[in-house]
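Below: the structure, in structure tokens.
Moving on, here comes chain A:
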Amino acid sequence: MAVARPVLKITGLHKRYDQLEVIGNLSLEVRKGEVLVVIGPSGCGKSTLLRCINGLETIQGGDIELNGQSIIVGHTRWNLVRQQIGMVFQSYDLFPHMTVLENILLGPMKAQGRERAEATKEAEAFLDRVGLLDRKDSFPRQLSGGQKQRVAIVRALCMNPEIMLFDEVTASLDPEMVREVLDVILGLAEQGMTMLIVTHEMAFARAVADKIVFMDQGSIVESAPPDIFFQNPVSDRARKFLNIFQFEGVKKEERHND
Partner candidate 1 sequence: MESAISIFLEGRNLARLMEGVWITLKISAASVLLSVVFGLLVGLLMISRKPALQAATRFYLEAIRVMPILVLLYMFYYLPDKNWGLHFEAQTVAIGVFTLWGTAEMADLVRGALTSMPAHQRESGRAIGLTEGQVNRYIIIPQAVRRLIPGVINLTTRMIKTTPFIYFISVPELLKVGQQIVEISGMKNNMASFWVYGFIFFLYFLMCYPISCFSAYLEKKWQN
Partner candidate 2 sequence: MFLGIETEFIAKALPLYGQAAWRTVWVAACGVALSLIIGLFCSLARYYRIPGLKSLAAAYIELARNTPLMIHLFFLYYGLPRVGLTLDGITCGVIGLAFLGGGYMAEAFRAGLEAVSRAQIESGLSLGLSRRQMVRYVILPQALAVAVPAVAANTIFLMKETSVFSIVAVADLVYVFRDLIKEGHSNENLFLLTIFYLVIILPVSILFNRWERRLRRDGIGH
């Protein structure tokens, strides 16, 4: 099998806030159709990494290439770059003054200048896929958190991006709504969407990822296929991090003594 070309290529990325180094010398590649899941403790720089790729943060060193074109060197027209990158945020951030459909059509029609009829058809097809076609004329305030997040995903998808970035998209959802959102992302993975996902949902990460990237203190500590990473993490830090998600039954001893 021929190796697919990298959609996203990051080399030697540095990101500092004043004196504080958030990301130091980070390199990463995402190939077409590949799903990378970035995990790591809070403040490790994983969300900042996504924000740098989308130009929401300026970087202090290194290069980011999208489809072989640097988006750092030279004069970058970020609005054009961002049209090729779909980003979904933790807090969904639908536009409160627009209906679901208007939210989705804003980018395709205004930023990309597409025809309403054609964009609407695509939007409705996506909405149908995530089970929300009947809500297309609702306002965001009438939707649950999980529904809003599914709309936010459709909004990004409708731009037909080269790559999708997911920034802890289930972190502010009630537990019973997490599943419906993750299922949508799993569906995208099956269809071969290129994705870079930041998440704390370990079981989901394992199911969806082609490769797990473990970050700590602004750099990649280890990266491996999910089965290998979750069963046999190489680094101490990864092992420690994974232990957070394990609980020992504390009452076991007492029960034995009964």
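Criterion: contacts are C-beta pairs under 8 Å (C-beta built on N, C-alpha and C of every residue); 3 or more make two chains touch, one makes a residue touch a chain; residues count from 1.
Quick note on selection: all candidates are chains of the complex that A comes from, given by their letters.
Keep in mind that what you see is a predicted model, and the values were worked out from it rather than measured.
S.K.: Touching chain A in this complex is which of the candidates 1 or 2?
M.R.: Considering all copies, chain A is touched by candidate 2.
S.K.: Which of the residues in chain A come into contact with candidate 2 in the complex?
M.R.: The touching residues are 54-56, 78-87, 89, 91, 93-97, 106-107, 110-112, 139, 141, 155-156, 159.
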